[in-house]
Each structure stands twice: as C-alpha cells, then as structure tokens.
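Beneath this line is the structure, given in structure tokens, with notes to follow.
Heads up, this is only part of the complex; the chains shown haven't been moved.
Letters A, B and C name the chains as they come in the text, with residue numbers starting at 1 for each one.
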Amino acid sequence: MLHILTKAPDSDAAQQMLQAVGENDAIILTEAGVQAALHSEWGGFQLHSARIFLLAEDVTAWGLDDAVASQALTAVDIDGFIALTEQHVQTVTWY
Amino acid sequence: MTEPNGLLVIIRHAPYASNLLREGLDTALVAAAFGQPVDLLFLGQGIMALLHEQGNGAPGQKASRPTMDMLEMYDIERLWTSQEALQALELEPSQLLGSVEVLEAKRLPDFLKSYSQILNF
Amino acid sequence: MEYGLLVMGAPYTSPAPHSALRFAHTLLARGHQIGGVFFYHEGVHNASALMAPPQDELNLHKAWVELHNAHQVPLDVCIAAALRRGIMSEAEAKRHGKASFNLEAPFELTGLGQLLTLQQRCDRLITFA
C-alpha cells in the first residue's frame, strides 16, 4: 500500500497515517507533508525511513532542499511519484 | 471484511466542522445501494459522529445522526474505530453508538489490507 | 495502466487541484490512460466557468478543459456536492429556476455512483485532497 501525506507532520492526518502504515507499505510526502524534512525525530522516519519519499517539486517550493539534503532523505520527482503508484495496487491519501 | 470487492470508507472529520463526514457517509450509502459490501472506520475527529448523545444538529445545520441511522437500513453493519483514537478523545466505548467495534491500533495496517478498495474522508 | 483521479480540493484554496493536474499530465506522458477525473467535496469548484484568477496565476478551469481537449479525459462532477456549492449546468439551472449557470461541457454533472464505478474499473484510484 502507498500512503500519500499532504498535511504537516504534526497534523491529525499524519498521526492517523502513521498508525495505518504496514510493513511493506511506502509513504510519499507531498504539499505541506514535505515539512517532515525539518523534523528528524518524526515518527515516520523512526518506523519506516527506508520507504519514505518526498516530492521534489514541493520540497523546492517550500524552501526545504537544504533540509532534505542534510538529512539524506529521498526526493523523487513526479515521475517517481507515479512509479510508486504503479508499484502499489492500493493508494490512500491522508489530508 | 474479507470479501473480495469490499470497500472501506474511512471517516476522519467531525460533524458540522466540514461536510466531509456527510460526503463520506453518502459515498458509503451509494456503494451499499450498488450492492457493494461496505464497512466504515472512524478515526480522529470522525469519532465525534459516533457519540450517542449527538443532538439535532447545530442551529441551521443538518444533523448527521439521521444519516448514521440509515447505515443499517443499507446493510452497512460494521462500524469500526481504534482503541487509541478513542483514548485520544478521552471517550469510553459506552459513550458511542452500540454497534461500534473497537480495534487495537497495531491491527490497523492488516485491517486496511483486508479491503480491496479504500476511500478516505 | 488505467488511472482514476479523485479531486477534493478547491482551486486557490487547496494545492490539491494543482497536484492532480501535474500528476495527470505526467501519467499521460508515461503512457498511462486516465479513465476519468471525479470532482467531489470542494473539488467541484474546479468546474466553475466563472473563475477569473489574476493573469499571472494558472486558470485551473481552463487547464482541466485543455486536458480534456487534448486527451478526452472525462471530467465528472458530483451533482449533490456541486448544487449545494453553487455549481450548476444549464439543465439544472432551469430545473431550479435560476437565470444563469456556470458548469458546461466538458464538465458533466453526475452521481456518486460514477466515483465507485471509476474506482472499480481503473487499475488505480488516486485521491488529491
């Protein structure tokens, strides 16, 4: 399952998503979700760091390129976002 | 919840605060009317729709309770929430509509995977 | 693959329509099909022919129409969500005794059943909200 988060990492949506993410799931952070790059201790990174992606266009718009680079997070462009939806039959958006 | 064509509608927004609860319930009712098996999962603020003390609607706004009461008529019989979501609102199961079943949050990932389709409101 | 898109955010309030449009164009460039875009909740405002944003901002209504014209993507709008928010076709305007309307083809008013059909028919349903 692929989880799309469009709200900030301390939002209700983010907290609910973290409880719903399973072992083989992936997460893509888009829109306000890219702010997770500022919070290295965010629950998502603790549990699932290998499978978390940030949408590059949104990272740049929000001024967070440095934060993503310094934390060695994985940004993907919109082609990469689509590739993730190809790999997972089910996609759930948390907003 | 193990039926191949099963739809899970997740409700995460409170009555009155936005129209998302109503629009989520409408989606569940239409799916059921089409003969699709439907369950509902209430998380976060969505749980406020399950309070059995829910009133007649804020003045001028339509109450959600009549729509909730229609669920059973459409054979939507399984309403779920999570233990942890209830605790966060400091609610006891006894304050909710009688038919609500409570999951542990750690079971949520497998619970979601048991549905072939999910819509998140 | 065939994708369905569900758009729940309003233009100029939520970034969801922008994200959905970018996603749609890139999907097509990658060789996928789009079975339809369904507008629900505040997303119904995307269908308003009356939106007139400043000239340095993308006109989202126009952008959806161009997507349709180039790729025949169906643009379906939930009728119940639309009517209460003031989005209506000429036919609905007549039925409700209104002198004007703001939704026209290629946008189509339709029921929620269309969303469920889209979800069942497509290989993927992606929600933008």
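Just so it is clear, contacts are C-beta pairs under 8 Å (C-beta built on N, C-alpha and C of every residue); 3 or more make two chains touch, one makes a residue touch a chain.
Since the structure is predicted, the reported quantities are computational estimates derived from the model, not experimental observations.
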item	value
Subunit counts for every protein chain kind in the full complex	A x2, B x2, C x2
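The rule we apply is simple: only the chains that are shown with their structure count from here on.
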item	value
CA centroid of chain B to CA centroid of chain C, Å	26
Chain C, residues touching no fewer than two other chains	125, 127
Junction residues of chain B, two or more chains touched	117, 120
Residues of chain C that touch chain A when the two form their complex	1, 3, 8, 15-16, 19, 22-23, 26-27, 30, 32, 123-129
Partner chain B, residues of chain C touching it in the complex	6, 40-41, 80-81, 111-113, 115-116, 119-120, 125, 127
Contact set on chain B toward chain C in their complex	5, 7, 19-20, 23, 26-27, 30-31, 34, 36, 117, 119-120
